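The complex is shown incomplete by one protein chain, all other protein chains being positioned as in the whole.
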């Protein structure tokens, strides 16, 4: 019923994840699937030693100046493969620490707990958690363990993906592009001195006002799997994908950019709903392998469609910020802004991936 | 001898570049190959109206505050498909204008001349030109035409690609990653008030001290061609590519990241040569479709190799900054720094793609 | 015919081997309706569990064996399966606390506690297309068999059969929990990876029980070519 069985020699299996036995390599600049996350983090640390350092046992990324006494620590994390999220957002005015798990696998409680301890400056720690069963469960356990050490922890779950039909009886919606915006805004609020309950409330408010939807032109290859997660025909695309290379809600024939944009934007706008008079932050995100030429082209069309509905783009972000490895594709995120959010978005930030005002 | 011939009806050919007749689409978020550059630029302009505007007849990107009286205008350009280069580098402290041609085709003299006129604040204009026959010839013509209008123009040609064997009798080396560094450094020097001869001298000095080499894991698809420029096997890579999707010097079996990095870094270091005691800017660049996870992994290995040779990485840039459409691959650029270059690199810059200090 | 610490180690070892052998298969199942990591995650976790057990002194209690496995799974697997299997082993360990060796009702209690742990953490019910669809029938079958006086080996064989049946029954289901739920109707037609790894867990248990009685060195595989 399943392939192989107990009679196979386990030794022959060890190292399977290393260079596949037949010498087949992937189209990736990596050495070994079993060390890709750590090697990449080592590079991040080497490149941005002024901002952050990386601990490896357990693995987390943390600001060089943590803990900051009196400041709430802001921690996020999740599987790797979404770079620059989350490690690339560690630094002044954004995350105090990030916990990267293996590729597409949420971290275990150990690194989350360790990061939580390191960034606690006495004012408690906020966990920003993307809504995936694994992330939620592991952050939950870490928070319980931290509480047992008298660290105040609040967790806010981000679930902005309108591609997933929500229901009381399901795992709910995924956390996707809205996470980047929440991390920036909450990071700025923490930097200005907001306390833990205020930050949690603000983060829930951001989550309540942000919606996203994504699509893929190609699949991606998880390093330890060694082959594309799904097969997509030359003339096909997936609509309603998340950020883990999982297939989406629908497979459709390829379409022009304008039609793709409309497929994504329609459900996003309708869901909140966004409406005439709203000021929004528009985030056009690439899935990792989509060049800026295409993202700006899409951005232009989204802005026009929004303008036609009386929705004003007050702030924007265009680029590959929350990704699925080398997947080609994009997502559109809209956040309904208020004055406070604009101010916090504009506040100085200095991280490997986002920087302004510094 | 060639396919088809004059007897074919030209009308049937018109629109070939639009949606291919059999309805075949590319894995790109675009509407129409014949308008992709303009549509993308419209999105860039919409997203960054605070920094730049785009003119369309002829096509160029220009700072909103141009011309700045007394400041030398810095203009670059070349074929499109290398985004964010050059349009994404227009703004404070970098380029005053960029002239994007069609995909991988250098612009004609018209937009270069128009941009040169618009940014001339009386102190003349510096053209930063990548060394390709087309770019050089078209910028040359534009400079002659500008001179006829009494605009002082100096042109500096960037040719940093060590993959190309240099010789008096050939087209010479290509301009690649070093262009990004030159544009940043020269932009900062222009902003502080350097005059045209000083800028040209400095730019030549940067060019003399910068070396690059690139590789591809995949080809890319030029929109109007509709299919990949070259076919690369599942287990192959191209070493010594440029930024136009052209094949490289050698086709080799895929290798681990460390081996790839060594293949690129060796010739770069040997060429200048860089040596013990040198302080460098290390630029690890993605070709458009390579995720940050891989680029940081490579960065880490480069830094280690340099350290072992006594070369210190004093500044760095990691990301997809000079690209070949959606190509997966990377390039490594080293610039031998001096104090002035460090200061100019650190100077404030505010463009769509590079921002700090502002 | 008491189950000893050594039997539990043998079982855990057998499970680690099955998971290693089926790593790619579980990745493939997860690729179809999830994110292609289930086999990789469990394999990493069970290797860590084996490392935890390698330096276990012979005199540790059965509960300690399961506690060590739980710790390894919680701290090395991550994702959804890490906390779920980790909690299952932790609760099973708790149910066996203080017992130097186990009888059939102890094993049934441990299995039941494991299921309760999965449900407590994951909030899935039968029919949601998760590992619960294999756990629940397995726990029920073991309990009924032991209540009816079936010897442990037979009860565990019944549990493994039930788990495999539950696993197969996930194929037509539309997922309501876990990552597969994001696919909506498209999740139907695929076997749940977690239910599959759970069926493997019960089959490993049954195989070890079938091989022989407690005590002594590594059990010899029985009835193999």
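By letter and in written order, the chains are A, B and C; residue numbering begins at 1 in each of them.
Here, contacts are C-beta pairs under 8 Å (C-beta built on N, C-alpha and C of every residue); 3 or more make two chains touch, one makes a residue touch a chain.
Quantities reported herein were computed from a predicted structural model and do not represent experimental measurements.
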{"item": "Interface partners of the hidden chain - shown chains only, full complex considered", "value": "B"}
{"item": "Among B:171, B:208, B:270 or B:307, the residue in touch with the chain that has been omitted", "value": "B:171"}
{"item": "Option from B:225, B:252, B:305 or B:358 whose C-beta touches the chain left out", "value": "B:225"}
{"item": "Contacting the left-out chain in the complete assembly, out of B:195, B:246, B:314 or B:343", "value": "B:246"}
{"item": "Selected from B:40, B:138, B:207 or B:351 as touching the chain missing from the view", "value": "B:138"}
{"item": "Touching residues on subunit B - with respect to the absent chain", "value": "1-8, 10, 13-14, 16-17, 58, 79, 101-110, 132-134, 137-138, 140-141, 161, 163-165, 167, 169-171, 174, 222, 224-225, 229-230, 242, 244-249"}
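The rule is simple: only the chains that are shown with their structure count from here on.
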{"item": "Between subunit B and subunit C, centroid-to-centroid distance (C-alpha), Å", "value": "55"}
{"item": "Geometric centre distance via CA averages, subunit B-subunit A, whole Å", "value": "29"}
{"item": "Centroid spacing, where centroids are CA-atom means, of subunit A and subunit C in whole angstrom", "value": "31"}
